[in-house]
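Reading through the C-alpha cells given below for one structure.
Of the protein chains in this complex, all but one are displayed in their positions.
Every chain is named by a letter (A, B and C) in the order it is written, and numbering of its residues begins at 1.
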Amino acid sequence: MIRVGVIGATGYAGAELVRILYGHVEVDITVITSRQYAGAPFDQIYPAFAGVVDLVCEEFSADAVADRADVVFTALPHKLPMEIIPGLVERGLRVVDLSADFRFRDPALYEAAYQPHTARDLLKQSAYGLSEVYADAVRTAPVVGNPGCYPTSVLLPLIPLLKAGLIDPKTLVADAKSGVSGAGRSPSVGSLFCEVAESFKAYKVGVHRHNPEMNEVLSREYGKPVRITFVPHLAPMSRGMLSTLYAGLTRSATPEKIRACLTDYYRGRPFVRIHPEGRMPDTRFVRSTNYCDIGFTVNEADRRVILLSAIDNLVKGAAGQAVQNMNLMFDLDETTGLDAMPAPL
Amino acid sequence: MIRVGVIGATGYAGAELVRILYGHVEVDITVITSRQYAGAPFDQIYPAFAGVVDLVCEEFSADAVADRADVVFTALPHKLPMEIIPGLVERGLRVVDLSADFRFRDPALYEAAYQPHTARDLLKQSAYGLSEVYADAVRTAPVVGNPGCYPTSVLLPLIPLLKAGLIDPKTLVADAKSGVSGAGRSPSVGSLFCEVAESFKAYKVGVHRHNPEMNEVLSREYGKPVRITFVPHLAPMSRGMLSTLYAGLTRSATPEKIRACLTDYYRGRPFVRIHPEGRMPDTRFVRSTNYCDIGFTVNEADRRVILLSAIDNLVKGAAGQAVQNMNLMFDLDETTGLDAMPAPL
Amino acid sequence: MIRVGVIGATGYAGAELVRILYGHVEVDITVITSRQYAGAPFDQIYPAFAGVVDLVCEEFSADAVADRADVVFTALPHKLPMEIIPGLVERGLRVVDLSADFRFRDPALYEAAYQPHTARDLLKQSAYGLSEVYADAVRTAPVVGNPGCYPTSVLLPLIPLLKAGLIDPKTLVADAKSGVSGAGRSPSVGSLFCEVAESFKAYKVGVHRHNPEMNEVLSREYGKPVRITFVPHLAPMSRGMLSTLYAGLTRSATPEKIRACLTDYYRGRPFVRIHPEGRMPDTRFVRSTNYCDIGFTVNEADRRVILLSAIDNLVKGAAGQAVQNMNLMFDLDETTGLDAMPAPL
Partner (left out) sequence: MIRVGVIGATGYAGAELVRILYGHVEVDITVITSRQYAGAPFDQIYPAFAGVVDLVCEEFSADAVADRADVVFTALPHKLPMEIIPGLVERGLRVVDLSADFRFRDPALYEAAYQPHTARDLLKQSAYGLSEVYADAVRTAPVVGNPGCYPTSVLLPLIPLLKAGLIDPKTLVADAKSGVSGAGRSPSVGSLFCEVAESFKAYKVGVHRHNPEMNEVLSREYGKPVRITFVPHLAPMSRGMLSTLYAGLTRSATPEKIRACLTDYYRGRPFVRIHPEGRMPDTRFVRSTNYCDIGFTVNEADRRVILLSAIDNLVKGAAGQAVQNMNLMFDLDETTGLDAMPAPL
C-alpha cells in the first residue's frame, strides 16, 4: 500500500482528496493536517464521514509526514507549498501540489501573477499535471503542479485542435462558468448563500491568475506565443464548471476533422468523453466524477467552432486529477479510486 | 385611465404583466384571458396575489376584449398572435405582442426561423420594441413586436458601439446565460427542479431563433449585414440573464471612447445603467426591475472589448419592456409603473 | 415628511429598511449609519440601488442623528441598542429596535437568554411590536421592540386560538423553517452557499432565544404561563419562513370555530391573509411582502389542529413590521410604504 498524506485536508479540495483516497484500494491515508482544526476528528468537520473516516487532523510537521507517507498532496493557499515542499522532497517524498506554485515553467510568469518564487530549482523539475497531456512527465516528476480548474476545462478541448492547426490561435475566447465551491470554504460575503442565489456574474475580468497559466500551456503546445481571452463567471451552484470556447477555424478545418482530431487525441483516455453530435455537456452529468465531457458545434458560415467542456471543479478540476496524477506517478491504473459511479442527479 | 387587456395572463410573462400593470397608476386591467384557466380567479393560479388582484381569467374573444380595452398585451406562443392581432387592430386597439410574430422587418427571416407569416401587412406597420433604440417608431405603431430577452440583453450594449464604429462587426460573440423562467410555465422535464439544480449547460447552440432576430437588428443599425455568434445557456436560477459580449476593437477605439459612447447613447434613458469601472453587472442587482446594467473591460493587448449586460429576463426581457413600450405609445413617462424599488436580495 | 434614520443600514434587515423606507411617500431617509462601511455610498454595498438611492453611510453619532431625524430604526446586534437608544429617546426621538433588547416585559427573561439589561427603565415604557396584537401600545410607546421573525410567524396564528380557548396550551409545538438571510450578512461557514445548498437541518434545538420570547407573549395573552416546544430549521433558500404549528383542540373546538376565530381576529388587518380551505401557505407567495399567510387543517380524529404560517423573514419578520410599527406610531395608514405588488415568482 502507498502511504499518503493530505496537507490542508479541511478545505473543499482537501476534503475531496480524503473522499477519493479513502476509497482508493492501493493507498492508505496515514496523515492529514490542518492548521485551523489540528486535533479535531475529520468527521467532526465533515459529519458526512461519520463512521467511515476515523482520521484526526494534525499540525503539519515535515518530519512526521515524511516518516509516515510516501506521497503527499498539498491543498494549501499558494506561497505555503513552495515553502514546505522542498523539505518534503529532500526527505524522499513525492508531491502533488494543488496550488499554483508548481504550475508554471517560466518563474517570471508565476511572479508576475503571484509573488517571488522561492523554490525555482524544484520548479524546474516539476511537471504540469494535466494528466491527459503530460502523463509522461508526471510519471517521473518529484513534484506535480496540479492544474487550475479553469485551465483544465479550457485546455483539454483546445490543445488537440491547436496542435493540429485546425483553429486560429489569434481568435481564442474562453467564457467559463464555475460553481461556488471554487471559492473555497473560507467565509466571505461573496460566497454566502444569499449573495450567490439568483446571482450570475463575471468576476476578475481580464485579471484572473488562471489566464497566464492557460497562455503558457497553449504557447508551449503551439510552439509560439498564444494568448486567450478568458472571462470567469460565478454560477449559483455548488460544484461544476462549464467552459464555452470560441475559436476561428483555419482554412483546412471541417467538422469531421475536428471530431476526428478530438477523438484521436483522447482515444484510450478514460476520463475524456467526446459527446456525439447533438448532446451538449452539462455540469450535472459530471458531478462528483473525474470526467471532462466535451461537445462542439461548427458554425461554417462564420468559420467558427464552439466547444463546450464540463468538469467538476473539485474533481477533474482539483482533487480527482491530483489522484489521477498520483496513479501515473506510481504506475497504477489511471482510474484507480476514480471509478465511482456517476449519479443521475 | 387607459383600459388594458392581457391575453395569455397565466404564463410567467403574463403574470409579470399583471403584476406591473396592477401597480401602474395610469391603467386599469379590464380583462385577462387564459385558455387553460378560463373561469379561474387569477389569485388561485398565483396565490401571491390573494387579496390584491381580483381578476378572473376569461376565454379570449376579440369583441369582448375590444369592448373593454384600449390596448392589449399578447403573451402567447408565436403563431397565435399573428392570427388574432389583426382583428384587434381592426377594432381600434393598439397591441404590444411579446411573441416573435411582429419582431422582424423582413418576413422571410421570420419564416426561415418560425413558419409562414400570415399578417404581413400589419408586420410592415409594426415597430420593434427595443425601447431605448426605437422609441419614435414605438410611439406611433399600431403593433409593437416586443424584443426577445436575449436580443434585448445583447443589442443594448452593442448597438451604440457598432454605430460609432468602435467595434468590428465581423468579430461579435454573445455568450448568454438565462434563468429557467425563460422556458415558461409549461411542464417539461428540462425545467424540473431536479434537472436544473447543479446543472449548467448550453442549448440550441447555433440554432436559437433569437439569433436571426439579433442579426436583423444589428444589420439594420450598422447599415450592412452583420452576423453575431450566439450561444445561450441555462443557469440554475429562476430569473435573470447575463450576456457576455466579445468584440474586436477598431483602430480608433479606446476605453474612454467606449465609455463615452455608451454614456452618451443612454443619457436620459432611465433603465440603462452604465456601471463605473470595476463594478460588474450581476443578475441579482436587476431582479424584478426593468434595468439593463452594462459594464465592460477593454483588453488592449488583444484589442478586444468584453461587455457584460444584466437584465431580468421577465422584466426588461419581456413584461417590463412591454409596459415601457405602452408608456411610449400613450405619451406617459417611460418609468410609470416600472419604478418599484429594487431589492438587496 | 417624517425624517428617518437607519442605524446599521448595511446588514440584510437594514438594507430592507432602506428599500421599504425609500419607497415610503411620507418619510425621508436623512441618515444611515454603518460602522463597517462608514463613508461608503450605499449603492456601492448594494449595487441594486445604483441610480436610485444616493445615501452615504456614516458613523453613528447620537447628536447628529437627533439633529436630522424624528424616528430611528436600529438594526444592530443585541446589546448595542440598549446602549444607544436611551440617549436617542432623551434627545426626543422615537425608536423601533429590531434587536431583542426591547422585546421582553420581564427583564429577567431577557437576562436569562442574553445578558444583563442596562436600560430597564426604558424597557418598561417600550411596546412589543407585534403590530396586529399590540397596535395600541405601539402607537404611544417611545421605543418599540420589534418581534423576532420566528415569534412573529408563530404568535400570529396561535394568539387568537389561545385567547378563545380553542387550543390546549400544554400541547403547543412549533416546527419552523427559515431561509438563510435570517443568519445575516456576516460571513460564516454555516451560511456559505456550498454548506446550505442541498442541506436541511434543525439547529439550536431547545435553546433558541426566540423561544422565551414566544413563551412570554403567549403567557401574557393566555393569562397563565404557557410554554411552547420550538424547533427552528434552516432551509436552502434566501428569504422566507414557514412555521408548522401543532396544537391539541379543547373540547369546544370545531373547524368552523377556528376559522371564525382567526377571521374575526384579523378582520380589517391588511397583512394577515387567512387562506381558504385547501390552499396552503407557501413562502414564495409572500416573498418581499409584509403578508403573513395562515392556513390550517383540523385532524378531528386526534383532536389536533395543524396551522401553517408563511412570512418573509426580512419583511413581516423584520423590516416590514418595523415600518408598519412606525406607521402606527405616526398615525399613518398601516400599509403606507408596504403595498408594493407581490411577484408571481
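We take it that contacts are C-beta pairs under 8 Å (C-beta built on N, C-alpha and C of every residue); 3 or more make two chains touch, one makes a residue touch a chain.
Predicted model, so just to flag it, every value in this text is computed and none were measured.
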item: Contact residue for the chain not shown (choose from A:D70, A:D97, A:E195 or A:D282); value: A:D282
item: From A:V25, A:A48 or A:A301, residue that would touch the chain that is not displayed; value: A:A48
item: From C:R3, C:R68, C:R227 or C:R259, residue that would touch the chain that is not displayed; value: C:R227
item: Residue numbers in chain C that touch the chain omitted from display; value: 173, 175, 177, 179, 194-195, 197-203, 205-206, 227, 229, 231, 233, 235-240, 242, 244, 246, 280-284, 287, 297, 299, 301-302, 304, 306, 308, 310, 345
item: Those residues of chain A which, in the complete complex, touch the missing chain; value: 12, 15-16, 18-20, 22-23, 46-52, 181, 197-198, 238-239, 270, 273, 275, 279, 282, 284-289, 293, 340-345
item: Chain not shown, touching residues in chain B; value: 12, 179-181, 185, 187-189, 191-198, 236-239
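Note that only the chains that are shown with their structure count from here on.
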item: Per-chain CA centroid nearest to the all-protein CA mean; value: B
item: Type of chain A:chain B copy interface by residue overlap (half), same or different; value: same
item: Separation of chain A from chain C, taking each centre as the mean of its C-alpha atoms, in whole Å; value: 46
item: Chain centre separation in whole Å, for chain C relative to chain B (CA means); value: 37
item: Whole-Å separation of chain centres (CA-atom averages), chain A against chain B; value: 39
item: Chain A, residues touching no fewer than two other chains; value: 179, 194-195, 197-198, 236-239
